[in-house]
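A quick write-up on the structure given underneath.
Complex shown without one protein chain; remaining protein chains in place.
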Amino acid sequence: MIEWTGAIVQGVLLGGLYALFAAGLSLIFGVMRLVNIAHGDLIILAAYMGLTTTVMLGVHPFLALLIVMPLMAGLGYALQRGVLNQTLGDDILPPLLVTFGLSVIIQNALLEFYTADPRKLPGGAVETASLDLGGITVGVLPLLTFGIAVAVIAGLQFVFYRTSLGRGFRAVSDNQDIAQLMGLNKAHVFGLAMALALAVVAIAGILLGMRTSFDPAIGGGRLIFGFEAVIIGGLGNLWGTLAGGVILGVAQTLGAKIDPGYQILAGHIAFLIVLAVRPNGLFPRVEH
Amino acid sequence: MPEATLTLSNLDAHYGDFQALYGLDLELAAGEVVAVIGANGAGKTTLMRSISGLLRNRPDAVRYRGQPIGAMRADQVAALGIALVPEGRQLFPSLSVEENLMIGGKVGRAGPWDLGKVYELFPILEERKAQASTSLSGGQQQMVAIGRALMANPDLILFDEISLGLAPVVIRQIYQALPSIVGEGMTAMIVEQDIAQALAMSSRVFCLMEGRIALEGRTEDVTHDQITAAYFGVEA
Partner (left out) sequence: MSAVVTRSTPASRVAMVLGLVALVVLAAAPWWAGRADMRLMGEIYLYLSLACLWNLMAGYAGLVSVGQQAYVGFGGYMLFALTVFAGLNPVVAILAGGLLAAALSVPIATLIFRLKGAYFAIGTWVVAEVFRLSFAQIQALGGGSGSSLPVAVVKELGAKKAAREANAYWLALGAAVVVLASVYLFLRSRRGLALTAIRDSETAASGLGIDIWRTKLEVYVVTSAFTAIIGGLIFLQKLRISPDAAFSVNDWTAFVIFIVVIGGIGTLEGPIIGTLLFFALREVLADFGTIYLMVLGLVAIVVMLKAPKGVWGLIRERYDLELFPLSYRVKGKE
């Protein structure tokens, strides 16, 4: 019994990481209806950037965030203004296919530069430290990851609903023409949204890299986990996305408990069940 | 003669193969209030979209205080001090009443208009400020749309069909508020199908027909028959 409870707790904490994968995806879709197929590859790119930073400067991965986050945000802004803004419109094909091309480019650039060997970020003591919560042993890193996920989502929520930047995001999302009349340059606003999303991606990438080993090919899988968390939670609801990540994480750890081969499969099946029973997700956005 | 606030010269506008405006020439002096009238499809909204930058044009087709703005983006035009109250209100549904007003002030131009002054003009909005803009009545939504444009402290304000779809009593209420707005020295262009309201407010009138100016004159000079003729395209 305690074993199963342990698996559930691990799953909940894993869900925090998936919510971080999902948050950027959700933000971008909310502001500009863009689904970025390269999202997972960008997470892996951030992990590699963290690796290079820790190796070159000899700093802890958490400190590397100070460099990787602004770099990823800058990359996001440049990518949006340089490429992705040109794909936005009524037709869904251009953004989809362009980000798909981007995904292949990033994946192969990483392969060329870092080879296919699995790598890991050296987290030091925090990786192995654990706490005993009433008989259930919980790793400090997963706990920290979950805490960061909650903080990131609370932060995004604050930006979205309490700041001038967030008002701009929502206005552009509602009506691009009228927002432009209010002096908002939508190309710039979209650039800022992508910058913010990739800053979150940087956090997700570093935490992923400390938790498990990674290689250039695993981006697609991270995109799928993030996507599943978004759909399970319900579109347009960031807290729902966290819940979606948790459900996905728990399904995976329970699946793994039955047979290690079932871990990922169990997550996909949970997603398909939600899609069958509640196609709008468990917590769709209610207009307030 | 003082420099014109707005000058349109040989302004064309197209939607794909369809031409909506044909070589419009028009000049607005500072502080002037003009009415633009015309039937549905005459090109009134297209004119508004062309001035505000939602439709791009040749640079010199639209000049604002001598500066060519015809090719600018709408946000650049807004930053220069031109605000549009769009047809159909077009509030942001995800934003509350107060947030809709605040986003109007985003361009950050100095001037008399701020939240307090808008609430003074339309007190009902202060009571409703935390509500979703979609929960308001049509008239209240129009107040928000006007307030949102004023928050930008524009020098030139364009009103597109602000009486459309509103009850007569509400229209009267809105038009009662207009003199206190344009009294602030603003230049204004009022596009209306409600001719009586528009004429009462303005010193000059332009009548559009099929993308061309069919009639132009001082409000007190044009006769009812002339307007009818220009409006419907028949000799009265």
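Just so it is clear, A and B label the chains in written order, and each chain counts residues from 1 on its own.
Please note the rule applied: a residue touches a chain if its C-beta (ideal position, glycine included) is under 8 Å from a C-beta of that chain, and two chains touch if they have at least 3 such contacts.
Note that the structure is a prediction, hence the values are computed from the model and not measured.
Every visible chain touched by the undisplayed chain in the complete complex is listed here: A. Only one residue in the set A:27, A:42 or A:98 touches the chain that does not appear here, and it is A:98. Those residues of chain A that touch the chain absent from the view are 34-35, 37, 83, 86-87, 92-98, 100-105, 107-109, 111-112, 220-221, 223-224, 227-228, 231, 261-262, 264-265, 268-269, 271-272, 275-276, 279.
Here is the rule we go by: only the chains that are shown with their structure count from here on.
With centres defined as mean CA coordinates, chain B is found 44 Å away from chain A.
Listed in rising order, the residues of chain B touching chain A in the complex are 52-54, 73-76, 78-79, 83-84, 86, 90, 92-95, 99, 102-104, 106-108, 132, 134, 148, 152. Remark: chain A residues 164, 167-168, 170-171, 173-175, 177-186, 287-288 touch chain B in the complex.
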